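Shown here: the complex without one of its protein chains, the others still in place.
This part shows chain A:
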Amino acid sequence: MTRLDKTISAAATAVPETDTRSGRAERLRALVSSERVPVPALLVLLVIAIVMLVVNPVFLSPGNLRGIAEQSAVPIVVAVGMTFVILMGGIDLSLPGVMAAVSLVTALTLANDRTGLDLGLWSIPLGCAVGAALGLLAGLSVAVLKVPSFIVTIGTWQIGLGIGLLLFGAKPPRILDDGVRQLVNGTVLGVAGAVWIALAVVVLGWLLETPTRFGRYAFVIGGSEEIARLSGVPVRRYRAASFAVAGGTAGLAAVLATLRTGVGDVGMGDSLLFTTIAGIVIGGTLLTGGKGGVVHSVVGVVVIVVISNAMVLGGVSSYIQQAVQGGVVIVAAALSLWRLRARLRVVK
């Protein structure tokens, strides 16, 4: 009894005490714990930048920052679309297959050394449409047939890969249309076109996330699908749409990557699945859904790209790079999710 009294009185006196502390610390804490800004991931970036300042200052040179931006462009485009699927608590593993199909479609419909087709700029929306169609197929299977997205997207991965293999023939088709390639590789204000396109996708994704019903419902569905359904949210429709969006951005990413390397390549998206999903998690978007967002994912992906860039600049031996990268990823993810870990403990 007396102990309880003490605790209550301590709590009562504690309140004015925190109030008297400077408001600045309070505001900082509010910012750090805010879910709108991926603070931990940004801190990781800051730490890497400070370390690199000592190790190799070239890291912060305009040339290298431009390189990082160019290398991030493709995974960022993928991550923006994937974010909506993950926000709703789903997962899209079909990326390598979708990119294989779209890469070949793009290379074969632009002026190339295999077919007589030359759609010029139209092959860009065509690539997005192929990606979105594969995404929609996955989305409808998840929504209507109620198959878990994990399995369905492995299925669409294989379908996409099959389309890619079918179109591949015997050797990779080379793109001969340097005009369209220039759109991605050429620079505007000193920065490659691919970076501007990625920026535009990020802005679009952010506009889709914040004020639209689609974006709002993504959080609601991810937070609790039951509550969303009981409140009359047409969950299935939105879920199917999220896969179409992810497919569309995967398609655009494949177009960009294909224009960047100049050949249609079935293996184009193989390593991207790791980069984007790890990036999304490091950014602070929960794989269980309901928390995170486009900006989080973008920062997370940049962290992953920066890690590999920094290791090359730092001259880390190839033989230990993989292990170092894995370690940094774990530390970064732990930092990003630290806050949630504490919160879960309080709740329980």
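The rule we apply is simple: contacts are C-beta pairs under 8 Å (C-beta built on N, C-alpha and C of every residue); 3 or more make two chains touch, one makes a residue touch a chain; residues count from 1.
Just so it is clear, contacts and distances are computed from a predicted model.
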Among "nitrile hydratase", "Sugar ABC transporter substrate-binding protein", "Sarcosine oxidase, subunit beta" or "protein-glutamate methylesterase", find the name that the UniProt record gives to the complex chain excluded from display.
"Sugar ABC transporter substrate-binding protein"
Which residue from A:63, A:116, A:190 or A:232 sits in contact with the chain not drawn here?
A:63
Touch assignment to the omitted chain, from A:172, A:279 or A:293, lands on A:172
Note that chain A touches the chain not displayed via residues 56, 58, 61, 63-64, 67, 70-71, 100, 164-165, 168, 170-172, 174, 185, 192, 257, 260-263, 265-268, 270-271, 308-309, 312-313, 315, 318-319, 321
